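Every protein chain except one is present and positioned as in the full complex.
So, chain A:
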Amino acid sequence: MEACHCSWARRVELNRRHRLLLPLLFRYMRPRHYASLGIRCGLVVMPVAMTGEAKMKLSRNLLRMKFMQKGLDAKTKKELEEEEKKVISDEHWYLDVPVKKAKESFIIEEQSFVVCEELLYGRMSFNGFNPEIEKLMIQMNSKNKKEEIEVDDKMEADVSDAEMARRYETLVGTVGKKFMRRRDQRVLMDEENCENIEIRPSKKAKKKFLKPRD
């Protein structure tokens, strides 16, 4: 076995770093260490007689290592990748059960009484014993009522055509003001101010202090 090891190693195709390292390794290591070295880096080297080729091949585990990736050609790289994919897909496991078609149910399960019976919030205070809690009571218990009111609003959202026309009539003026040119707007403002000015004196007169007559 020992003699064999040395001859294998020379035939192994390694990159430069390894070629430099190997003589050192073999000088200082005892034969019993070789086995562990081989397992550690996956250095399983095949003898010439088995492959029938002059060149030796490196094991897959070794090729997969990071420092070996540089020198690899495209073909072996591809092979390695495929193999890796295969291993990964083999390791995934799944249940071989036919897919169950769940019918969408219109029933909701609800285990709480609070939702079903519309129960109130559990903190209560009466006759001003704890004003904070009383405020909270109003706030928490009005949540349900608000929702009801909102629903009502939706129901009444439909406005009759006649009412819509009437409302729109009043809107024409206010919305139209927005789209008016500045100059026109100013004129309009002035008119309004004039009206206000006219009103003001009468207001002032009202507020005058009345001296009591003796």
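By definition in this document, a residue touches a chain if its C-beta (ideal position, glycine included) is under 8 Å from a C-beta of that chain, and two chains touch if they have at least 3 such contacts; residues count from 1.
The working rule: contacts and distances are computed from a predicted model.
Asks: One chain of this complex is not shown here; going by its UniProt record, which of these names is it: "DNA-directed RNA polymerases I and III subunit RPAC2", "Nop14-like protein", "AP-1 complex subunit gamma" or "Exosome complex component RRP40"?
Replies: The missing chain's protein name, per its UniProt entry, is "Exosome complex component RRP40".
Asks: Identify the residue among A:Met65, A:Val115 or A:Val175 that touches the chain left out of the display.
Replies: Candidates A:Met65, A:Val115 or A:Val175; residue touching the omitted chain: A:Val115.
Asks: What residues on chain A make contact with the chain left out of this view?
Replies: 105-130, 133, 136, 140-141, 144
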